[in-house]
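Here the complex is missing one protein chain, while the rest keep their positions.
When the chains are written out, they are named A, B, C and D in that same order, and each has its own residue count from 1.
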Amino acid sequence: MEFFIISLLNGISFGLLLFMLSSGLTLIFSMMGVLNFAHASFYMVGAYMGFAVSQIVGFWAALLLVPLLVGLLGALFEKYSLRKVHKYGHVPELMVTFGLSYIILELVQLIWGRIAVEFRPPELLQGSAFTLLSQPDGSLGFAWGRAALEQCQPLGTAICSLFPATRAFIMGVALLMLVSLWLLITRTRVGLVIQAALKHPEMVEALGHNVPRVFMLVFGAGTGLAGLAGVMGGSTFVTEPAMALTLGAIVFVVVVVGGLGSLAGAFLASLLIGVMQTFAVAIDQSLGSMLLAMGVALSAEAQAHELMRFTLSKAAPLLPFLLLVLVLIFRPHGLLGNRDH
Amino acid sequence: MTATKYYQFRPINVGRWFIWSLFALVLLLAPLVFDSSIAISMMAQMGIAIIACLSFNMLLGQGGMLSFGHAVYAGLGTYVAMHALLLLGDAGLPVPAVALIPLIGGFAGLFFALLFGYVTTKKAGTAFAMITLGVGELIFIASMVFFIFFGGEAGVSADRVIGEPFWGISFGPLIEVYYLIAVYTFLCVALMFAYTRTPLGRIINAVRDNPERVEFIGYDPQTVRYLVFMIAGFFAGIAGGMAAVLFEIVTSEVVGPIRSGSYLLFAFLGGVTFFFGPIIGGILMVLAFVMFSEITKAWMLYLGLIFVFMVMYAPGGIAGLIMMNLRLAMFGRLGELWASYLGLGATALALLVSMGALIEMIYHLQLGTAMGDVVPFLGMSLNTLDLDVWFGAVFVALTSFGLFELCRRSFSQQWAAIQTDIEKEIKRRETT
Amino acid sequence: QRGETVRIALIDPQSGLMGPVGINQLRSFQFFAEKFSGAGNPAGVRFEIEGFDNKLSASETLTAMQAAIGRGIRFISQGNSSGIAGAIIEAVNRHNSRNPGQEVVFLNHSAVDPDLTNSRCSFWHFRFDADTSMKMEALTTFIRGEPTIRRVFLINQNYAHGHQVARFAKEMLARKRPDIQIVGEDLHPLAQVRDFAPYVAKIMASGADSVITGNWGSDLTLLIRAANDAGYRGRFFTYYAGVTGTPTALGTASEGRVYQIAYNHYNMGGQMQTWMNEFRQRFNDDFYTGSIIHILNALGVAMQNARSTNAVRVAHAMSGLRFNSFSGPVEMRRADHQLQQPLFLTRWQRVDAQHPYSPENTGMTLALVRRFDAYVASTPTSCAMQRPAAPV
Amino acid sequence: MSSAAPYAIELKGVCKRFGKTEIIRGVDLAVAAGERVAIIGPNGAGKSTLFNLMSGRFGPSSGEIWLNGQRIDGKPAYAINRMGLSRSFQITNLFPKLSVFENLRCAVLWSLGYRYTFLKFLADLEDVIERVDALLHLMRLEKKRDTLAMNLSYAEQRALEIGVTIAGGAGVVLLDEPTAGMSKSETKRFIDLIREVTEGKTLLTVEHDMGVVFGLADKIAVLVYGELIAFDTPEAVRANPRVQEAYLGSVLAAAH
Partner (left out) sequence: MLEIDNLHAFYGKSHILHGVQFKVAPGEIVALLGRNGSGRSTTAKAIMGLVDTEGSIVWKGQRIGGRKPYEVAHLGIGYVPESRDIFPKLTVQQNLLLGVKSGRSKNSWSFDDMYAMFPRLKEREHTEAGVLSGGEQQMLTLCRTLMGDPELIIIDEPTEGLAPKIVEQVAAFLQTLKARRVSVLLIEQKLTIALQISDRALVMGHGSIVFDDTPAALQENRYIRREWLEV
């Protein structure tokens, strides 16, 4: 039982981190129509900057500063590069962000090296948020922070599962972000202006809206969110040059599965993928054992075959992409998407 | 009417014969000029890259299908070809069978394109791009999970020498493999070019431009995309099959997103709007990966910068630049620009060298301090501890940037003026 | 041969998650190449090391190998990932048969898959680490005397080495401690996992009191960090607790619960200790790949015996060579080219007078629990080696 | 179908709903082969929607559509096109990056049986080239043969739009506001052109320009709010008070 709860929480917290990233991507896509291939790269920049800045001013100040810095970088990129290719259409737009991801990767390696850096969360977050105590009699206990040592095995009787504070923190920030983003989009006219400008930028300008500035702000905001996710993700997991690539693909999956441009969809898909992947790791069922359970007779030789021994836990990394392909086949607009872009 | 036709066709065909013969000749003679083993291996890799990029461009440039998973078809082609090579070795078939390995790769590519293309080509645009990304990642991850077929991180390797030499050919020596690849390259390029001149090759252009309207002239755009996807998969597979023979090992990165990304990047750099663009792209790809990466550790940075600037200022790629200048030449106006080009070239070179020096020094500080403080750069030795060197590099970079910008401005004015003249000239010719 | 330069290509990851390990080894090689050059070796040759980054990819490795051979290098060294080592063996076999006169020799410093010296053994391959079966032999010998170990969880990387660790652990435990229950077994992708929390949750749920893992690099670092974060209190039996980054991850939380089985350890004393201190002074990093010393020792002696630096002659001279190294006399077994050497089981604990060396300034160290003589850990080989004729 | 010569196009009780709003509310319309019919009606009456239904852009919510005696509702657009119905668009809808010649060539290919082939060269297809040259001549676009469609002037684009529509030789042609955006004089020229190129075919057009309507059509159908309120000869329709009230208005209509 406590395994289920902890796994669920692990899944949700990972999912929420994914959401932090995908929300920025969704923002940029739904408003500007740009599939920002460098989005995860901004996430990485956020992590590395978080690492560097927190050494100077401490983690908490970095948490505030870095998203601003990364957002500024994003805005500058929009102003001096992306804007110039806007007139050529969406493919070249995508291409510059694609090129940018190479540049960012190299610059990061240039500044911080090719191997992981030691970016650890501050003292406050290094502990645990709470402990689940599972007693031998099957009952479940709960304690804030770290449970007293004498309660836990080997001194005590209970198996204590700690839930790391960093993960709890990620969850909190992501939820906060969801709410504020939702407010921003539904309570302001910026969203409308930008969607309209996608189609007929000149017309929107002729109606009196400063389109380039709005685009720049949106891009800055989106990348800023990625930067924030970077500080959190980098300190919780690993800060290393490949972090953009590994997460980048999954973030695209999230955004597409949720429905391009749908914030709620991205939220749903993030949680789904986070939880799904965590639980898949936990399940040791293999194809062979499932067939056996279903009463199919398998020779010993067949049971030893790789395919038959293929467990769900090994398939865990495959699942998001399988989900993507399936969703696109059966619901081409994604779970909550309704538009055809 | 018929008379004009005659005159329109004749000279073009002569030109075409000339170009194709030249191409064959280059393939034939290249290894005599560049005869080191590294050079021959690079040229063989170029053949492979050319076919892969061209087949990629069947999708992007000609069909408007932005694929993020093209490596899947080339890569699976390599895997299947590698297994086939292993089987050949076991079956004791004669050596010439090896020459068919690329074809086996091609059929594998075709098969997988048939399989995955069915779902991917249902959609166009962003949805297509995303499904190819998904399928690409799926196969990439599967390649690290399923051992029997993909061989895990050790990959699958095979010996291309499967028996005693046949007419003196064993495919052991690199040069023999080079000529095998050269033959395939020539044939594939010719076939892919021919394809652009067929009904399907043209209709896919129409599907790219306006899939909706295509339906109202009798074509099912999905079917068109699917067919083209399979043809592209076939050629990609051939490229993959050739890689199997050349490298004798295959690991999962051949189906990975980075490889897919390189096809995209270099096809685009070469230029996707012209048939020959990706050929340039393929050659650049090998130059970059093999030579560039030897020369400087920062090559990916240069590549990224070049790419971004290309997209910003020359979205037609190198082929686009060539054609633009060719147009000028055809109107006899290229000559006027030589001074500007010289200025641009010189300032750009100075900028490049100084930036290069800076980047190299920074890289050195980051990566190699254990090996001393001196960076060799274009025959100079830069001491990373010497402030003067840094100052000098920054100074040169800034001034050359300023001068470059000046040159660029005057150049773009001149360019615009010439273009206006040409437009007028065209109008005039049209009306007369 | 005196005064000649012997160039060795080290082809290992120098970037990515496993980069720190490869970089450490490159530095170790360069450090000891200096120490052992000239008068430092009986043949009086100069060692020169060239590093190649293979990004932990087999095909990149072979490309790098071609480049190295193209530059006239005849000694190739690699060790991170047994899968890649296997690919090198095949490529070297192929190359040597196609290019007589340009033979190269593969000096394996750390790839420990037993198959490499059994079913896939090659005359051109020499292993200076102790293979998995040897280490597991020693480890299970220790476990036999630990009655508190009852429930074991196996977690390993999904590739040649990880598979072998799992396989030998099951085999040997079944033989030596049939009462031990394997409560779970996991294989995860190599150098891919960033979040081990789900795996740790699984370990905790299984009720395992011990974990056996052949993980190395980030795969061990992150595993142990996640285990500590989640409050796991069981014991870890590892192969590579001393590798870059791992000591920091172990921290004080793992005190007394993490074991390492290896052919060397932090507190070997003597000359080794001075070297290690000097290495740390110079690179702010710890030296742990002791097999590098074996390699340079063996090359020096073999070149002296062969009176040549020619790869074929040196290979013949190394086959069956007995020489002295940091752990005493060792032997490159002629039958399979597996170095026979003593093994050490160590445990993570605070530094003290006898165990002064503290990796990564953790204030902790690996203290010797038990030494196993070479014959104890030695395992038989099934290698049927094809030996080329010795040059005259 | 009992009658010997089936109608070229026949709608039976066709309805179309988008969400809750019913746009086409049960239209019955039968056009005999060779007839020229203009469809008029206020903005938003559903004229273009009707074309979309006939050409297979979307299927009707209920009702049947027959083409030359074959039922076509629910079929995809390309299938309907292959059966001999072709349409133009109110908003120009071409292949912008192909030349005029290529635009027409693409439109011709299917009907001459070349389909998806990639084993023949386009340059060798004499019949295709001949047909395209004829079309170029017909549409007065010879001079623009190699100009990209996107570089054409508006009127030329409209001409090409019609050229692409008739290229396949379809027997039933639907033209959606073919003269919109043209000046009066150009419009005149255009009507003649349309008349010429649709000779012997069944033609349906949507128009707001009464000059065009009366100049071109044998019969006029009036669609108001998704219902057909009249289908008769031009004179009868002009005289129909309901039509005047719903559509034509007073003074201006007279002026045309």
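As a convention for this text, a contact is a pair of C-beta atoms (placed from the backbone, for glycine too) under 8 Å apart; a residue touches a chain by one contact, two chains touch by 3 or more.
On a predicted model such as this, the values are computed, not experimentally measured, just so you know.
Checked against the hidden chain, the listed residues B:T273, B:T399 or B:Q419 yield one contact partner: B:Q419.
Interface note for the absent chain: among D:A30, D:L112, D:M182 or D:I229, the touching residue is D:M182. Only one of A:V211, A:V251 or A:L319 touches the chain withheld from this view, namely A:V211. With the whole complex as reference, residues 18, 21, 40-48, 90-91, 153-155, 177, 180-186, 208, 210, 246-253, 255-256 of subunit D touch the missing chain.
Subunit A meets the missing chain through residues 189, 192-193, 195-196, 199-200, 202-211, 339.
Please note the rule applied: only the chains that are shown with their structure count from here on.
Simply put, of A-B and B-C, more C-beta pairs touch at A-B. Each chain gets one centre point, the mean of its Cα atoms, and the points for subunit B and subunit C are 40 Å apart. Separating the CA-averaged centres of subunit A and subunit D is a span of 50 Å.
Distance between subunit B and subunit D, defined via averaged C-alpha coordinates, is recorded as 44 Å. In subunit D, no position touches at least two other chains. Multi-chain contact residues, meaning those touching two or more other chains, occur in subunit B at positions 145.
Those chain pairs judged to touch are A-B, A-C, B-C, B-D. Touching subunit A in their complex are the following residues of subunit B: 60, 66, 119, 122-123, 125-127, 129-131, 133-135, 137-138, 141-142, 145-148, 257-258, 261, 264-265, 268, 298, 300-301, 303-305, 307-308, 311-312, 315, 359, 362-363, 366-367. Subunit C meets subunit A in the complex at residues 14-17, 19-20, 23, 158, 184, 186-187, 189, 192, 194-195, 197-199, 201-202, 204-205, 207, 218, 222, 229-231, 233, 245, 248.
Contact residues of subunit A toward subunit B in the complex are 35, 81, 84-85, 88, 90-92, 94-96, 98-103, 105-107, 109-111, 113-114, 245, 249, 252-253, 256, 260, 306-307, 310, 314-315, 317-318, 321-322, 324-325, 328-329, 332, 341.
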